[in-house]
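With one protein chain held back, the other chains of the complex are shown just where they sit.
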Amino acid sequence: MNSGGANVRRPALARPTARLEWLRFDQVVMAAAVICLVILVVLPLCSLFIGSIRTPDGLSFAFFREAASGRLYRQALINSLILGAWTGLFSVLIGVPLAWAISRTNVPAKPFIRVTATLSYLSPPFLTAIAFVNLFSPNAGVINHLMREEFGVTWLTFNIFSMKGLVLVTVLHTFPFVYLLAVTALQSVDASYEEAAEILGAGKWRTAFSITAPLVAPAILSGTLIAFVNSIALFGSQAIIGLPGRIFTLSTRIYSLFDYPPQYGLASALSLVFIFITVAALFIQRRFLARRSFVTFGGKGSRPQLIDLGSARWGLFGFAVLVFVVAILLPYASLIAVSLSKSWGLAFWKNLTLANYKFVLFDYDVTQRAIINSLILATLAATLSIALGTVIGWIDLRTSVPGRRLLDYAALIPLGLPGIVMAVALIQFWLAMPIALYGTLVILLLAYTGRYVPLGLRAANSSLRQIDPTLEESARILGASWGVTMREVTLPLIRPGLFAGWLLIFVPAIQELSASILLFSSKSITLAVAVYNLYETGYTEPVAALAIINVIIISLAILLANRLGGERERERLEYRPA
Amino acid sequence: MAGVTLSGVSKTYSQAGLPAINDLNLEIRDGQFVTLLGPSGCGKTTTLRLIAGYMAPDAGTIHVGERLVSSKDTLILPEHRGMGMVFQNYAVWPHKTVFQNVVFGLKLRKVPASKAREGVEQALALVGLSGYENRLPNELSGGQQQRVALARSIVVEPEILLLDEPLSNLDAKLREHMRSELKQLQRRIGITFIYVTHDQAEALALSDQIAVIHEGCLQQFGPPREVYNRPVNRTVADFMGNVNLLEGKVLSSDGRKGEILIAGRLRTVAALPAGIQAGAAIDVALRPENIELKRLENASAASGTVVDHTFLGNISEYQVALDNQRLRVQTHPSANIALGDAVEISFAPDTMSVFAHTDPAR
Partner (left out) sequence: MSKNWLIAIAAIAITHVAPAQADPVDMAAAKKEGKVVWYTSTPIKTAQNVAKLFEDKTGIHVELFRSGGSAILRRFMQEHKSGLNAADVMTTSDPAASAKLAQDGVFVPFKPADFDKVPDVAKDPNGEYVAQRLNMMVIYVRRDKVAQADYPKTWTDVTNPKYKGKLVMTDPSFTALQLMVVSTLSRKLGWGYYEQLKKNDIMIVQGNQQVTDMVKSGERVIAVGALDSYAADARKQGHPIKTIYPADGTFIIPSPTAIIKGSPHPNAAKAFANFMVSEAAQKLFPAGGGYAARTDIDPPKDSPRLADVKPMPIDYAQIEKDAAGVKRKFNEIFQ
């Protein structure tokens, strides 16, 4: 093919040759991604559905009837809805003032408030739950004990094993959803709207309520619905707080259906009811988000003037401190204290010991296995979800393949799948397959990857949108194949965005409990399951030690990843399309 | 050899439903500078992208030389077409230096490093960017980035270079400068340039051939002078710079020529397009610069009234009222005509184009 002669004017350079036109690399990759998605999400969901209608007497809706009529299941459904509603409400009450303080006022110590929100989001909810049990279990909780025995203020005691307690612990994890969306919305509202109102004579406060609030309301509502969905999907806190309080929710009820002998059909039916609720909530949320289009992105020079709160800003700051104390300081301080005590309940200072750490790290041989498993799983799941998300996002944005929107939706389905439901679906599906995956790391990897594909897709999508397609096209016409273009142009350009997305998956993956709790085996046990397992069998002090180790590992992983990613970030050069 | 032939090419975007390109036939000869000209949304960029192979046509074929590159069922991928392309937004890779940008295509062709370096140096010299090898794109101006894009495309010595409004993001002065450089470059390397623009001046200045495209259909394909002076229809006339479009009527016809009345005032003899009979309504295109004005002491049946005057430095522009129609006229600034003057209008009949009347609302 290479004529190569210098005397031939044109073409002096060989044209890149067409090879294997019938099996194009891009098509192979895209087909593989579609197949992955089908295996990860679509087929398990289908088998969940089949499992829910296949009764011993042929196909029927008997399981649904049972789920709807059984007192146990109806109560679980009601409890989940109550939990979600209260959590959503309180997420707004905490998230919105903080968001408003950050973006519109001169509240002091803004970085502190941001860190509080971030830490609350990153902190594993089941650890917070365990910590709160140590603090607020009705009689023995340290704070309750203090209030009752030392200060004699019985009315200030708090029973954590109640719906109130469950809402409290859950809100500490979900308010950042509202906070983050509200901050984004508040910052993207063009200040000229507010300035216009002020020119017309409206005061700052009046403007805040009559102009700003309606503009960001859709974002707040959308955050509330996300908080709702997340709160009812959290298994750990519902098991740790709900079970002793006998408050069964959909998650814990489904979990208990796997007691020996397991009731797969009923669990499937209940799972579908669960999906119906979450999907409905997310559907409404998307509608709100769509309405957000009138939040304008003002660009430069539209920075809003900050409201001078005067001394009231200290009140707001105090509120932020309170959130920090309740969400971060109290739980972790108490976990550390418990982890260092010989026997919680006996005088604390006389009983300091490191034996609990020694026990969980060296004697309890599950721990090391669990740490390794969790690290492997989180790393692989984050990488696979991002890879899959990237290919699907690319198909959606860069090709005209028919059905690509459908693919996009399929990849978003897991947003509406609570972890435990994902686990039920995977069990249903893989038990029917000839490959024995149950109890292996592979099935956990499938569950995690499936659960986090939407996050991967979102990261890839927003990154790809910032890259003009001509950057890829110019490589193609120069002779670069799809693969080379991806390697040389697309991936280097979207890498920072993908990396941020990777971290956003890695962090929840390393503390994943909701799906793992049904899928693990002694070999594939994960860190969160090990903590829960130890808690379940009731080892208060070693659990606290393991919890602290868990947090240390998460923090180290984030720090390390941030460091690696941060360096690359600095190398990156902003691409500004003309 | 490396001409491009489009036969009956159609393309419809599924979202819009309207065809972006409808039954397009075009034969672009080797070594020519051909411009696809039309307003935005006319389908010219779609045509270019079809030629590049970024998408397949719904109907018709595209050949490069003898080779079939695109049809409904065949699509030679862009990377196997041996073309180059320069984009409106330059599409210079922001994470690669100028050298890395330009050497990219050579590396893909496995050109040895020393030869590749030589090639890059030559290409950069050709676009006047010698010494910028280690700069990153965000350290360059828009014009410089566009030159990097050019160098990147020509360094691989493509048979055909596609340019998609490459100058539209540059400021006026730079645009003019780059325009002449592009023309010189094309002469020097002698390859086929297919150039997309909505700027008729750019098209006239650069092209060997201009293809005027409107609403997905090819209107006229010919050398700049022909397209400018002999537009085949009202659309082309309207698009190719300033033009007076006047309504008229055929008074008598011998099939090829006939007497016509323009704007109810001006009587003249003109060549008529085929099939126009006496009594037919017509449109007449007259370029402002082809009209002469002479001040009259007294108004007559054939005269108009000057209602507006703009002094533009090198020329003077007048608006002349003829009944309810307006005529735009450009003259040498020395002409001594004032607002309100009655003027006699004259022009050489062969500078005028006559078309069957179409509703201007369309």
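Order of writing sets the labels: A and B. Residues in every chain begin at 1.
As a working rule, contacts are C-beta pairs under 8 Å (C-beta built on N, C-alpha and C of every residue); 3 or more make two chains touch, one makes a residue touch a chain.
Computed from a prediction, not measured in an experiment: that's the story for all the values here.
**Student:** Which chains here would be touched by the one that got left out?
**Tutor:** A
**Student:** From the list A:W86, A:F248 or A:F274, pick the residue that touches the absent chain.
**Tutor:** Hidden-chain contact among the options goes to A:F248.
**Student:** Of the residues A:Q27, A:Q466 or A:S521, which one touches the chain left out of the display?
**Tutor:** A:S521
**Student:** Identify the residue among A:F158, A:W430 or A:Y452 that touches the chain left out of the display.
**Tutor:** That would be A:W430, which touches the missing chain.
**Student:** List every residue of chain A that touches the chain not included in the displayed model.
**Tutor:** Residues of chain A in touch with the missing chain: 71-72, 75, 137-141, 161, 243-244, 246-248, 256, 258-262, 343-346, 363-366, 427, 430-431, 436-440, 521-523, 525, 533, 536-540.
Here, only the chains that are shown with their structure count from here on.
**Student:** Could you grab the centroid distance between chain A and chain B? Build each centroid from C-alpha atoms only and quote it in angstrom.
**Tutor:** 54
**Student:** Looking at the complex, which residues from chain A come into contact with chain B?
**Tutor:** 9-18, 21, 24, 400, 468, 470-471, 473-481, 484, 488-489, 492-493, 572-578
**Student:** Can you check the complex and tell me which residues of chain B touch chain A?
**Tutor:** For this pair, the touching residues of chain B are 2, 14, 52-55, 76-85, 87-91, 93-95, 104-106, 108-109, 111, 136-138, 142, 145, 149, 152-153, 156-159, 162, 169, 190-191.
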